[in-house]
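One protein chain is absent from this view; the other protein chains keep their places.
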Amino acid sequence: MAFISTGYDPKQPMKDRITDIGPRHFEEFYPPVVKKNKGKWLYHEILKPGVLVHVSETGDELYTVRVGGARLMSVTHIREICEIADKYCDGHLRFTTRNNIEFLVSDKSRLEPLIEDLNTRKFDGGSFKFPVGGTGAGVTNIVHTQGWVHCHTPATDASGPVKAAMDVLFDDFQNMRLPAHVRVSLACCLNMCGAVHCSDIAILGYHRKPPMVDNEYLDKMCEIPLAIAACPTSAIKPKKVTMEDGTEVKSVEVNRERCMFCGNCYTMCPSLPLADKEGDGIVIMVGGKVSNRISSPKFSKVAVAFIPNEAPRWPTMTDVIKKILEVYAADARKYERLGEWAERIGWERFFEKCDLEFSHHLIDDFRDPAYYTWRQTSNFKF
Amino acid sequence: MAKHDTPLLDQLESGPWPSFVSDLKQEAEVRAKNEKNVEYQIPQDVVEDLLGVLELSFKDGTTHWKHGGIVGVFGYGGGVIGRYCDQPQQFPGVAHFHTMRVNQPAGKFYTSDYLRKLCDLWEFRGSGLTNMHGSTGDIVLLGTTTPQLEEIFYELTHDFNQDLGGSGSNLRTPSDCVGQARCEYACYDTQDLCHHLTNEYQDELHRPAFPYKFKFKFDGCPNCCVASIARSDLSFIGTWKDDIRIDQDAVKGYVDGNLKPNGGAHAGRDWGPFDIVKEVVGLCPTECMRYENGKLEINNRECTRCMHCINVMPRALRPGKVKGCSLLAGAKAPIVDGAQMASLIVPFIEVNKEDGYQAIKDVIEKIWDWWMEEGKNRERLGELMKRQGLQKLIEVLEIDPVPQHVQEPRHNPYIFWKEEEVTGGWDRDVNEFRKHHQR
Partner (left out) sequence: MEYEEAKQLIIDGLTKKSKSKSKFYFSDLAKILDMKPRAAKKFVNQMVTEEILEFWSSGSTSMYGLKGMGKQAAAEHED
């Protein structure tokens, strides 16, 4: 494999350099019907799960077929998406914020053949390539982070638990029976590259062991002031350590009680690894939302403090999620989001109905806002 | 024949949801066969080795990646995330596995031509694996070697008219909802504003001089489909000032059962016949609606524009015509102080394309000047707001405090009065005081 140059010359990096041009202009990618009707849409309707029609004041109609996708996607798969878009949509498509793919059709006669085609395409292993769904009062695709595929501080995988969870939730991806829509998100550590903190159900990777200190190599690989500065809780201090052979090395000491397990020190200093099979696992948080509909946006709350990583299918985690979802589906009123339902029945009832254990881990003790989560009334349910 | 056995990953091939494992295997096979005679610029078995290292993680429950901070493209302080495998001998194909963030087009509309061309480039110079899309919104090209970074950047800028996205202490790649392109609720052109500001602030996006990351997100209406209120330092939420437009005939259509409430969003269960009093009027959080004698009335002055009634009856109700957006500031997800929701700073601002969104840019630049000077290293805007107070930000923006800025007034009277606010100032003559008060 010979190196093929584009013409870039590392000795003259600024030669012919083009910078600061930004993204492509969105209008280049609009289907004609969007260009024509932008800002003129009157209303929409979900014809069946995953299929929408938008109607314009010009009378034009735009049909959208929404399909789920693993956000980790190969070029072969993307080319297949392109082939479908060429066949039915004059080469137009879009992606949603939640990693769904949307095929856009302006000619109704192409709609059913498109759906039929999508439903027949499967991977060799048997899973759907393009499951139609993800609309209305159901579960749509899970937004997530990199996990073990690419990240250096994850406490769990991302693609694996998402696949396991979506298999369990699949019926609700293709149905709209829930009281309101349910947004599920995953972040593989507390740095939350995927913001899961306002999701109906959040899956969060969490470390529980402070970093190990690789004293022998630390000073060779890391700049100690940077490792110290990386810690958000100031738990790292410089320390001279005497090795077994009597040599003294510069290193650091971690105040373990102060560690919040974020891994930021490991980012700065590879001699402070914290990942651990027994230490790492998953926190389940529930009841968040971002919409302003009826009630204000809400943060998710911790419902289960720890679930071990059970690769490849995380059965304890998927059981908990399924259980919460089913209790919510049966008990909540129409339009009630998961968090609104939990607040109406009271969190004491939520734990009872979902058969979840309440432990001291679920009482907030992190800085000032903790106080406002304690019960400051004599009103509660037995 | 697969290079590594993957018994654990293989268990993720079954089940209905699209299997990323099947997709990775498919890509590994395409590369192994190389029917198109691509002169792969990174190891041909890169995907095999990724499957191998991922299987190892599934077995030992820990990651095998190390962070790299040096790699990037010349002159840019963002857009590339360095990544190295901690078992390079076992998995040489992914020894170097850097990510590039490519700035997605606003609205995430694509043509197949563009995507195919991008696939060709990424198959040739990278792993052929992507994220469509990353959490912030970028197209993420997952896995290539250091020498390829400049080559890819060169091709993107020269042949694709396409730039990288942000990372590090930069403006992060802004993102938006589908907006007016395909949504009747959108109160401003999210795509145009997103694209315009992305281009206006390219220097901030590529050359880090902020204390930490800074995110813009554009939601066309208070439904907040891109979650701007929860995850952007500056959140643009479409809104309107005048009356919700009502089509009483369509209201009747819903009441009579001729139109599908919620645009059909609840069709998966029999919830009984649509009850406008219970489902719309009764759930209105401000109780500003009335349904009498077959007519729906809204006391618009009391409406807080939560979107519920509009969501339930999209054919009967539409946002008003005097549209703009609300600006909220300071949202973020994690550490140090925990999650923060955005706080309202400008209740209504015009979204004026004609003058290049000047009113909005004025706000942005005042905020940045304040945060760049006062923000500590790695302090998000929301944390600075917490430390110095919302008052300070309002002062910086030169806007008047209004009750809309708070959920409720302060719970304590410990007001930090300023000297100039108190008649006569703070300097007093103690001897004058003593004339009337004995020691």
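A and B are the chain letters, set down in written order, and residue numbers restart from 1 in every chain.
Everything below uses one rule, namely that contacts are C-beta pairs under 8 Å (C-beta built on N, C-alpha and C of every residue); 3 or more make two chains touch, one makes a residue touch a chain.
None of the values given here were measured: they were computed from a predicted structure.
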| item | value |
| --- | --- |
| Contact with the hidden chain (one of B:Q89, B:N293 or B:N377) | B:N377 |
| Identified contact with the non-displayed chain, of A:C89, A:C222 or A:V320 | A:C222 |
| Which of B:G68, B:G107 or B:G330 contacts the chain that the document leaves out | B:G68 |
| Identified contact with the non-displayed chain, of A:S56, A:T267 or A:S291 | A:T267 |
| Option touching the unshown chain, where A:N37, A:S127, A:T140 or A:N191 are the choices | A:N191 |
| Chain B, residues in touch with the chain not shown (by the definition above) | 66-72, 75-78, 80-82, 84, 146, 167-170, 207-213, 369, 372-373, 377-378 |
| Positions on chain A where the hidden chain makes contact | 14, 191, 220-226, 230, 264, 267-268, 270 |
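Note that in this section only the chains that are shown with their structure count from here on.
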| item | value |
| --- | --- |
| Separation of mean Cα positions, chain B and chain A [Å, integer] | 13 |
